[in-house]
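For reference, the structure is listed below as structure tokens.
We show some of the complex, not the whole, and keep each chain where it was.
The first chain written gets the first letter, and so on, giving A, B and C; residue counts start at 1 in each chain.
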Amino acid sequence: ASALTMQAAWINDAEFSGYFLAMDKGYYSDEGLELTYLSGGPDVIPESTIIAGRADLALTTPDTTIRAISEQGAKFKIIGAQYQKNPIGIVSLKKNPVNTPADLVGKTVAVPPVNTVTVEALLSLNGIDRNAVNIVPYAYDPTPLVRGEIDASLDFTTNVPYTIGLLGEEAQSFLLYDHGVTLFNDTVVVTEETLASRRADLVAWLRASRRGWDENLADPSLYPPQWEDSWFKGTGRSIDNEVFFNTAQKDLIVSGGGIFSMSEEAIEKNLAALQAVGINGTREMFDTTLLEEV
Amino acid sequence: MANRAGFLRSGTFRNLAILILVWEVVGRVDWIAGGALPGLSEILIRLWADRGDYPGHVWATVQASVLGFVIGNLVAVGAGILFVLFPTLLRLTRGFNIAVFALPPIAIAPILVLTLSGMAPRITLAALGVYFVTMSATVVGLSQFDTRAADVVRAYGGKDWMVMKLVRLRGAVPDILSGLRIAAPNAVLGAILAEFGGGGRWGLGTYLLGSLGRGDPARLWGIGLVATLIAGLSYLVFAVISARTLGSSRSVTLNTAIPDADDGAERSLPLRLAVIAGAALLPFFLWWAFIKLTGVPDLIAKTPLGVLDYLFLSDTSHIARAKLLAALAETLPITAIGMLAGLGFAFLLAISARMFPGFIKTFMPIALVTQTMPLVALTPLLVLILGRGTSVTLWITISVTFFPAFVLLVQGIQRVPQSVLDLPRAYGASAWTELRMVSIPAALPYLFAATRLTVPRALLGVMIAEWLATGTGLGNLLNQSRGYLDYGMIWTVAAVSVCLSVAFYYAILLIERRTLTRLGMQWVE
Amino acid sequence: MHHDQGIHLRSVCKTYRGRGADVEALRDMNLDCAPGSFTALIGPSGCGKSTAMRIALGLEDYDTGEVRIAGHPPAAATASGVTGVAFQDAALLPWRTVARNIALPLEVLGRDPAKHGHEIAKLIDLVGLKGYETALPGQLSGGMRQRVSIARSLITEPEVLFMDEPFGALDQIRRRQMNVELQRIWMESGSTALLVTHGIDEAAFLADYVVVMHANPGRVVEIIEVPFERPRRNELYSAPAFHALCDRIAKVLHGE
């Protein structure tokens, strides 16, 4: 079997269910791969891991990746996209709702500093003055939102509304995707070098992962409970939360072209959205040929 | 046995009980920040419910922090001894030493994770967290030796290393121990912070990350308290040993001898210039060597030349410079205030430690919590209480800076020989008068050492606050740049912040030398 | 128990405890120095002289007994500024100049040193340190440091003066000169003085009463009155009566 290392974008949660399942069921071995899975975290920059050669493949945020290619000359290729629609959204409370980008005017919104550009893209695409919104740092803790210290936060709409519900509030959210920021997320990224030398392995990975995702999304509530003592052990999160997450993300992942697919139209939309904030992406940054092989 | 009974009856115990009760009530009735501060019982209940999660995380963190603690401190004490024996070495490596202390963990953790594997990044970060404090404490301790005793050794032909072995090392034991006390929480925090970037599955840091999104303060406090417990145990061990050795380490009478003014200084001008040049270039050389040796690709790892290029020569350099200057303009003023605030707070505490020993014993556990509780977890609460303005920045800066200064100051005050304390007491001096006239001046070398520990950290504290709470200045710039994979800016901010810290440090050093020389006191580089 | 301006220790017992063996430093120590009297305390090394003095100053706890200084418990007496003290060890603050070391008791008592510049200068002159006003203790010889400490003990014009072997490191000439000066100051001020010394002649020259202590346990064995007229002059040293008294003190001291 040939060894392949993947770098995930975040700590173990339902966001990566497809891979967990594929690993548990041996789909990667079936494809002749010996997969090493690296969890992520707030200080892990997945792109760095592959540049440094610590992983062969990474799940990334496309805006970061494309910006790195166009501005730093990084030699990346995007070979697939887990989320057809980015689950990132503006999350607020029902009692103080932010329903559209326009509602953000005069509000305080907490954004992870690494994602400020994404929000700036949203504002710019919707013709809102950047200075009309008070952007403060966000560290993935919903407490300030629930306590009303901030009006909204940028977070995964697939995840945080569940927690807010548990805390006795009702969440209101919209996807950035639905307001012009038409980006993928958890894009599958490799270096050009890896692409050239390990093409077959990458195709194998895509195939096995797709199998895992398909099976997982068939019944989103089925698998997370089984991972209580394995993948999710010690994460501090709850299984109910993962089921919620897995269910919520289904529509954002499945696509007519199969999991990971990147249609020409979708790629166009990504490039257009990035253009709005001055990130110059090109079609060459995406390589759809592996998916075709799958 | 008698000790334990004494403790139960003591004011400390009573104060602690009161403190816990107040905390419980405040937490229960949701007084602070609308209930964001949980009561102690809520935390304990949560802790009990989560008990299954903890062993694996605690074990991972303990492993990393213990290893880092041991390695970092061994290196620190060894380096301290070398530096005292060969002051030139200290001068040469000073920039590097300060850099190690002042480097923002958010900047180095990802680099460490990329260059090292397994537990190594965590151990390294823990070791980096302890190195400078212990080294500094070792150096002050070794330099505050009794020259009369050294004369005895020299009169028998004993050389410097013999004086070191027989006089200085033993005399510095309480100081080194106070260094270890400060190091304990630093090691734990270092390990936890490395877990943020390590992508591992186990460790309190990882657990904290997973728990952040739950909006459950009781869980976060539970993790913080467990981390504090780990650090606190180690703190306690060294505090007890320190108390045991202190009495017999104090001179019976105060040494009045004036130290040689130019002990170990390079005499010739060319040599002095060479040392200065070496000291200035060494950190950059090590930086360059680190990158070349680890072979990290150019895109991620910028060499000093790379940073120069980024900042001055490349096409986009004017944008980078503008961003950097704007950030500096936001960060620097508050840093100056933060330094003073941190130092002032430490000083105030050290004085209270002498005047109200009971109060300070009660305060110690709280102080330890502030040192081991990761600020990511604490900031939401702080923001709820203080908002996102200057006060939260100051608060965070104080909490990041005061502890080493405080412990070192207390140590300096405790070292004053009984015979000189007798004098003010024989004239009925109040504790405050005695402190003012004898203990504080006698502890001046420690006060300066404490200041030198505070100053580089102040900038770091401000940057953490900017990154977590205010979203301004260098801290925010650093974090944002990570989202752009803008490693040029990341290295630039790290380098600039270190250079600033070194500059502050040298400024203090200059004042220190002048003052101590005037007062005929022993100073170390 | 007297409650006058003198120094009174009544049945004071003191045992140092702690590491290793306990040391019974004082057993049933009684000492009465009448107001305005000059008492010399003499005894072998380690017999508890310093301990007794430290107890009188409130610097050391004692196990049983009672202590009154100028009618008050030690702490009250020292805080009111009536006492002056020169310790066995000079105990100078290394970072203060000679003049500022001498001024320290004034500062502790909240008096303004600037107002006492003249007295400080006079005392520096008295102990022969003119020209060393701004020297730091590290620049002085052992005997010079001791003289600073003597000057410091006198700066507050104390009503009760304690001195623990203040002249141990001085040469004979300076010692005798200082003895004469001390006598003068004491007579002018009418203060109560307690002097710990190893010099039998010094004790006989200066004191109204010589209190002789023995060791193990530390206790007073005899109080010898010194009858010579005041002011005593250096000629006294050659008087036969003086020698006879010194011999008597020596005998008691040696336990013969």
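One rule holds for everything that comes next: contacts are C-beta pairs under 8 Å (C-beta built on N, C-alpha and C of every residue); 3 or more make two chains touch, one makes a residue touch a chain.
Note that the structure is predicted; figures quoted are calculated from it, not measured.
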Taken as a whole, the complex in this structure file has the formula A x1, B x1, C x2
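FYI, only the chains that are shown with their structure count from here on.
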If you connect every pair of chains that touch, what shape comes out? Choose line, ring, star, complete or other. line
Of all the chains shown, whose C-alpha centre falls nearest the centre of every protein C-alpha atom combined? B
Would you mind checking which chain's C-alpha centre is most distant from the centre of chain B? C
Between chain A and chain B, what is the gap in Å from one C-alpha centre to the other? 37
Rounded Å distance between chain B and chain C, as computed from the means of their C-alpha atoms: 48
Under the touch definition given earlier, write down the residues of chain A that touch chain B in their complex. 7-8, 11-13, 38-45, 47-49, 51-54, 61, 64, 67-68, 71-74, 112-117, 135-137, 139-144, 146-147, 149, 159-160, 163-164, 166-167, 233-238
Interfacial residue positions of chain B with respect to chain A in the complex: 33-34, 36, 50, 53, 56-57, 106, 109-110, 113-115, 117, 195-202, 206-215, 217, 219-220, 296-297, 299-300, 376-377, 379-381, 383-384, 388, 467-471, 476, 479-480, 482-487
Going by the contact rule at the top, pick out the chain B residues touching chain C in the complex. 252-258, 419-420, 422-429, 433, 437-438, 441-442, 444, 519-521
